[in-house]
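As you look at this complex, bear in mind that one protein chain is not there, while each of the others sits in place.
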Amino acid sequence: MRAPGRIARGLLTDPDRPVGFRFDGRSMQGLAGDTLAAALLANGQRLVARSFKYHRPRGIVTAGPEEPCALVDVIGVSGREPNRLATTLLLHEGLVAESQNRWPSLRFDVLAVNDLMGRFLPAGFYYKTFMAPGWAWERLYEPLIRRAAGLGRLEAIVGDHAAPAETVHDHADVLVVGAGTAGLAAAHRLGTSGLKVMLADQDVVLGGGSLLDARWSAWRESLCAGLAGLATVRCLPRTTVLGAYGHGVFGALETLSPPEAARFDGLRERLRIIRARRVVCATGALERLIAFPGNDLPGVMLAGAAHQYLRRYGVAVGRRPVFFLNSDEAYEAVFALSGAGIECAVVDVRESSLAAERARALGVEVHGGAVVEGAYGRDGVRAVRVVDVTGRARRELAADCLLMSGGYSPATTLASQLGARLTWQEAIAAFTADLAPAIGQMAGAARGVFGLAAAARDGESAARTLAAQLARPVGAADPGVDLPPDADVTPIAALWEVRGPAKAFVDLQNDVTAADVRLSCREGYEHVEHMKRFTTHGMATDQGRIGGLVGSAVLAQARGVPLWQVGQTRPRPFAQPVPFAALAGGEVREHYRPKRRLPLHDWHEAAGATFVSTGLWLRPLVYSPRQGWEAVLNEARAVRRSVGITDVSTLGKIDVQGPDAARFLDFIYASSFATLAVGRARYGIMLREDGMLLDDGTTSRLAPEHFLVTTTTANATATLEHMEFHLQAVWPRLDVLLTDVGDQWAQFAVAGPRSREVVAAVVAGLELSNEAFPFMAASVATIAGVAGRVFRISFSGELAYELAVPARHALAVWSAVLEAGKRFGIAPYGLDALNTLRIEKGHVTAAELNGNTSADDLGMQRMLKKHGDFIGRALSQRPGLTAPERLQLVGVRPLARAHRLRNGLQLVAPEARTTSLGYVTSSTPSVESDGWVGLALVAGGRRRLGQRLIGTSPVHDEAIEIEIVSPHMLDPENLRVRA
Amino acid sequence: MSAPDSLPMPRATPGIRLASCAVDIVEIAALHGRAPELENIAGARGLDLPVLGRVAVASGQLALGVRPARWLLLARPAHSGATAARWQAACGRAGAAVDLSSGLAAWRLAGPQVRDALARACRLDLDPQVFPAGSAAATVMAQVGVILAVLPSGLLLLTPTSTARHLRAWLASTAKPFGLVSEADVTVGVLSGDRAT
Amino acid sequence: MLRIPCPWCGERDETEFRYRGDASKVRPAADAGLAAFTAYVYERDNHCGWHLEWWLHVGGCRRLLKVVRHTLSHEIHAVGGPEDQLSPPPGLTR
Partner (left out) sequence: MNPQPKSHPTPARARRVSSGRYSLWRVFLEGLTGQRGWSRAWAKATPRERYRVVIVGGGGHGLATAFYLATEYGISDVAVLEQGPLGLGNVGRNTTIIRSNYFHPQNIRFYEHSLKLWEGLERALNFNAMVSQRGTLNLFHSEAQRDLFTRRANMMRLLGVDAEALSREAVKELVPLVDLDNGRYPVLGGFLQRRGGTVRHDAVAWGYARAASEAGVDIVEDCEVTGITRDGSRVTGVETTRGHITADTVCLAVAGHSSRLAAMAGLTLPIESHVLQAFVSEGIKPVLDVVLTYGAGHFYVSQSDKGGLVFGGAIDGYNSYGQRGTLPMAEEVAAAAVTLLPGLARLKVLRQWGGVMDMSMDGSPIISATPLEGLFVNGGWCYGGFKAIPAGGLATAHLIARQAPHPLAAHLGLERFAAGRTVDERGAGPFPYAH
């Protein structure tokens, strides 16, 4: 069964492959190769949408990505996808599409009353009303507005939707955007020169405007074949260049063809990031609408679109079209349609033209010197009223569609993003752009060179210019097919608007009328960017592609200035709306950030650890399925009572070598390292230049000119970069080599009163007695047969050692330690227990090193060297950083043992409960005593030891009494670590 | 009318073969102005240190230059730390040798579609014209640092061990359409400059 | 997106680098006094125009680069090492 609108064989459609689909519940049939729009038109479905604001009936206006009206929801396995363009949506078997923004149905839409109320809803009316009563905006008006706004509905079936897309990185000498005759010729010529060329076109086939002209088939085929034979040229149909990002970088969206999508696991599109030395913008020109009353009726469409439907899909958009136009170029559609046996009438604002003569010769009725005053009909064009430009002679023409063309605007958005200035060209009534030579060339219609042959020649010449710039001789190869000559043309007569009493739209999607533009001007929103924002003109998904300049023209007229002075609004990426998924690429969900795994990750996992993400790392939090503090306290208790082992491989580790290593560390650290003996470790603090603490950690001297710095896990990257920066920028003369050895070394803390015995059992050749290997000793040693390092340092407050071995031996060594510790009941402990232990001991970590604490705040003022320069020295001495009322580190305990502490508790005085005196930074149930202990930063905290404050967490409805204590809550004399 | 379509076509045979290489890796770095000394030292041991951006293979060892005055040396695994210790001794006061055998994972990627697959993460131009055999570079893939080198037998990839599993999983998912298979260890081949079959 | 020509690695995407701010700032001598350090740490010319700045090539050679870049057009005029004396194109100091 042939669809009524299908009158010929289309270039892209296959008459032997019918495709069934549904629109608004109605089953229809199209052909393989059809877009949804083509199939709908073939089936005589003209009404396809309701407009945004007035809910007016709308049809299909264009045949490409510039479509403002024919947006549909597509319902598929992955949910409901809104705002798909019927004009680019390829038909496939079983496609289900629904019209948008109407209720209960497309034909009977209740909100169409908005149209009747239109006079009360001009641009920006909402700024002037809905102000009273005060509560009503959020509760009444806004919800109503929000529900009315938006076009499609997004309903996702999560999971399927998150199928990752992919990003591909490309490199080329020249990117040619647009594969019309200009782009094809340019790409071919550049390709013959051996330059690496990418040719991208948003269309499913290459050819651009030449596809519409049968005379050009031979040339096109020859060029495409030529391109295919050039190894250095890549042709990317279905690829829209989304934006130009400077430095030769372009983003492009490639939609995969169905077979390729199948090969790529259902991947729908890929983002291409293209780096090119030069660009050729051969993006063609866009046909413009004309603002006249009723220019939004279904059946009113661009003339070029009708031409495309006929040629590409064999579909006649109507049987009695009236053309309304102002240029010879637009007659191409007239010739095509009448050539297909369709009876056409033309209304041309120009008195006469070469094209009109040619049309008349073909028997087309041409009304010269006339305009369309209005299009009429319910839900579709039935008739158009034509008036003589003098305004005298009026007549009505029967029509089932009105094909308008207000001229062509070169597609300059990429050029604008590349910094091109727009110049007004009276001859074509449009702006053109020029690229700086170092960036590339405009070519063809994009440069205002209309006509296929002229564009092809222009593309060639652009290619020659670029090849010369890039020092490549162009090849002589010729397609071997002559360029069909362009017809002579009569210039365009600018025509933007035909004024009348009814609504004439400049933005069909956002329902902006010419009257809205004038109102905007009257209210002072007369700069084109103000007008855009006030009326929302050009802010819809089509970004005003076909009506943008018309809005500017109406504004210019209202302001009484020439159009070039008004200009256009600024175009931005993206050239076509691009799905989140495509922009996101593959680095989503589990790949959103890399996971850093410990060398013993699998062991921890097998041991039942609950993992926690800290930064990029996955760390064992506790060796039990996470619930409650009991397991944590057991782990911590083992350390306090006997011995435990924990994986601290996440610490940053930086190898520092060279004759100036000690001097360098003395600059970097506020603490002194030059005096550190070989075989010893020292705890040090590092400041930022503004005097605040940056990081802390232990540094060991392994040899006179060899140090090993450890940093906190959180600051590992930042600290390395801080050191690299200062070494290279500030003290480049220091002869120091920094190497990141963070991943090289696995490091385990073996802690607890029995740790010496355990470590002794696995370490060979190292005497561990207090005398031989005292607190803060460091040495190389053989650990379980592996060359490693032993440090006697303690974060837990207990006698403890840290064993470092190359990560590939981590398991062997860890197992050996466990084995050796078996008789003491050694158990691994996780991050929670580690925290418990260090809080009790009063050791600080990221919660206290929060970027706003000074050495003085944390009671470390004595660690600042008295002599010599170091980063932060000068500014750390400012009174602001040492003022006694600053927040200082203290310990806190609830008075009632049964009360728990909570990080983020605010501390207030009982008599002034709204003034914060500080807050709890870290807290834990204690192993040593019952009840909780915590660390806090408290205003003038050191003077408050013994004071009682209220710890309050209003968000949890909690308030408890606490006591301020010294942060050194465990073994303040440090006897245990020195045991 | 059909467009010349040069997109990579996944094939039935795997486009990518990934093998890990068990190697010792040592980074040697020269102190100020002493790179020539290191070059001499290495030369004496049969290894011509390559210029920046290149890789050199000799006598079962491999040297990569991706940082000025620094080289990554790859060798057959020895007793823990022994390779590094040897180089440490050799460097003397001209520079430092740091063991990174456990810090970097080494893989060899081979197969007809390696470059296409890597173009999904790698921002460098891996076109053989631009990145020919013998090239080496440090860059970032899937947010992870990598060092790439073009060997006769394929592409050598070094990456920090803590994120190696992540990168591997990422590669596996991104390269799936091309077909990714794991191969047995190819250490020897890599170090001797074998051609992949 | 910036493409920064690293003298060691060649042209690379900005994502491989870590920005480290104004490179025209020179750390004062240790005894230069509070005012000098305050100016060093807090005051910035913040040119709209050619800007001398630091970039650390963390994703490549890990070298610190000095770059002359235009903060409006993003054009990169020169790239060098820390010791290089780089200046904006002649006649265009701002």
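The letters A, B and C name the chains in turn, as written, and every chain counts its residues from 1.
What we mean here is this: a contact is a pair of C-beta atoms (placed from the backbone, for glycine too) under 8 Å apart; a residue touches a chain by one contact, two chains touch by 3 or more.
Everything numeric here is computed off the predicted structure, so don't read it as measured data.
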Of the chains that are displayed, which are in contact with the missing one across the whole complex?
A, C
In the complete assembly, which of A:Thr129, A:Thr390 or A:Gln627 touches the absent chain?
A:Thr129
Kindly state which of the options A:Val113, A:Ala156, A:Ala262 or A:Ala703 is in contact with the chain not pictured.
A:Ala156
Just to verify: which one of A:Asn43, A:Asn83 or A:Ser700 makes contact with the chain not shown?
A:Asn83
Only one of A:Pro577, A:Gly785 or A:Gly931 touches the unshown chain, namely A:Pro577
Per the whole complex, from A:Leu286, A:Leu875 or A:Ile960 the residue touching the absent chain is A:Leu875
Residues on subunit A that touch the omitted chain in the whole complex?
52, 78-79, 81-83, 119-122, 125-132, 134, 137-138, 142, 145-147, 149-154, 156, 158-159, 161-163, 167, 243, 245-246, 249, 251, 271, 273, 417, 421-425, 515, 519, 522-527, 529-530, 533-534, 536, 539-541, 543, 559, 561-562, 564-565, 567, 572-574, 577-581, 583-585, 587-593, 595, 612-614, 688-692, 694, 846-847, 850-852, 875, 878-881, 902-906, 908, 913-916, 919, 921, 952-956
In the full complex, which residues of subunit C touch the absent chain?
1-2, 13-15, 19, 21-22, 34-35, 38-39, 41-48, 51, 53, 55, 69, 71-74
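Everything that follows uses one rule, which is that only the chains that are shown with their structure count from here on.
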Between A-C and A-B, which chain pair shares more contacting C-beta pairs?
A-B
If you average the CA atoms of subunit A and of subunit B, how far apart do the two points sit, in angstrom?
31
Hey, how far is the Cα centre of subunit A from the one of subunit C, in Å?
27
Multi-chain contact sites of subunit B, meaning residues that touch two or more partners:
123-124
List, in ascending order, every residue of subunit A touching at least 2 other chains.
275
Subunit A to subunit B touching residues, read off their complex:
11, 164, 166-171, 196, 205-207, 217, 220-221, 224-225, 227-229, 233-235, 237, 260, 263-265, 267, 273, 275, 586-587, 590-591, 593-599, 601, 616-617, 655, 657-659, 706, 735, 737, 739-746, 785-787, 806-809
Within their complex, subunit B touches subunit A through residues 1-7, 9-10, 27, 29, 31-32, 80-81, 85, 95-96, 98-104, 119-125, 127, 129-130, 142-144, 160-163, 165-167, 169-170, 173-174, 176-177
In the complex, go through subunit C and note every residue touching subunit B.
8-10, 12-13, 15-16, 58-63
